[in-house]
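One chain of protein is taken out of this complex; the other chains stay put.
In this document, chain identifiers A, B and C correspond to the written order of the chains, with residue numbering beginning at 1 in each.
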Amino acid sequence: MKVKLLYFASLADRAGRTEESVETHTSDPATLYDDVRQRHGFSLGKERVRVAVNGQIVDWNHPLNEGDEIVFLPPVSGG
Amino acid sequence: MKVKLLYFASLADRAGRTEESVETHTSDPATLYDDVRQRHGFSLGKERVRVAVNGQIVDWNHPLNEGDEIVFLPPVSGG
Amino acid sequence: MNRFSLSETPIDAAIEKQRLDDAGAGACVIFEGWVRNHNEGRVVHQLDYQAYAPLALSEGKAIINEAMIQFALRSVSAVHRTGSLAIGDMAVWVGVSADHRDAAYNASRWIIDVIKLRVPIWKNEHYADGESGWLHPDNSPVES
Partner (left out) sequence: MNRFSLSETPIDAAIEKQRLDDAGAGACVIFEGWVRNHNEGRVVHQLDYQAYAPLALSEGKAIINEAMIQFALRSVSAVHRTGSLAIGDMAVWVGVSADHRDAAYNASRWIIDVIKLRVPIWKNEHYADGESGWLHPDNSPVES
């Protein structure tokens, strides 16, 4: 299935892009992050990243669906 | 000697005045407060009152001098 | 810029805040005390604040100097109203700026707490039932 990934902050810098569409056979964000991390060389482990699907924070085992917008959130630094 | 007393808030209400000049033979604010308290019927004990002489908070045994401006301060309630 | 003042006219919060500007400051905490329409279950219509001005100013300045020593601050300013205030009016404004928010919050809270304990200013509440009364720091009535 096809999903859309958005990148922010340090992950966008490392990936060299702010979004991409990917074809994936993985059904959860945990496996998808492992793939993406390896492909883009992210150093941040899952324990320091949160994941949002369609604008909601979800668990790493949240089921993914065709067309989902997925964001891996590096540690935030607002304020 | 002659000293000037200023009254504020509940003490001014009870004394029916905001200031008065008094002739006193007492040499410290503690004795002076006892006199004034009796004369005006103040119910506040010294343990709940502070005393200022010439614009400075002082101890109850601070020596008084001719012309001093003395203020017995009831519990404050600013803010 | 550090100062404590009394004001017989409405406090201009925007002017007070300008005193806190500092390129090294990352945090600003402002406390405002407003006249509430109720106290201890009674409906309040109006307040009067009376100050023993010379001592209020010297105590207020002493408190601000103590805060500058105790907390890592850039600037402090505080102003207290005197006279008659209506519901919603600002009775006191306390502003601090600091490099970090920990110091700013701690100092702000300390300053307003100590102002309420030490500065010779008295609040007289006028109630809906026509009565009025002088208050303690804990907002309970004073027996004179």
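For the reader, a short list of remarks on this structure follows.
Just so we're on the same page, a contact is a pair of C-beta atoms (placed from the backbone, for glycine too) under 8 Å apart; a residue touches a chain by one contact, two chains touch by 3 or more.
Given the structure is predicted, the values throughout are model-derived calculations rather than measurements.
The missing chain, though absent from the view, touches A, C when the full complex is examined. The omitted chain makes contact with just one of the residues C:L6, C:A27 or C:I63: C:A27.
Residues of subunit C that touch the chain left out of view are 13-14, 17, 21, 23-38, 87-88, 97, 99, 101, 104-105, 108-109, 112. Mapped onto subunit A, contacts with the missing chain fall at residues 6, 8-11, 13-14, 42-44, 52, 55-57, 71, 73-79.
Operating definition for what follows: only the chains that are shown with their structure count from here on.
Averaging C-alpha coordinates per chain places the centre of subunit A 72 Å away from that of subunit B. Annotation: 49 Å between the Cα-based centres of subunit A and subunit C. Inter-chain spacing, taken between the CA centroids of subunit B and subunit C, is 25 Å. Of all residues in subunit C, none touches 2 or more other chains.
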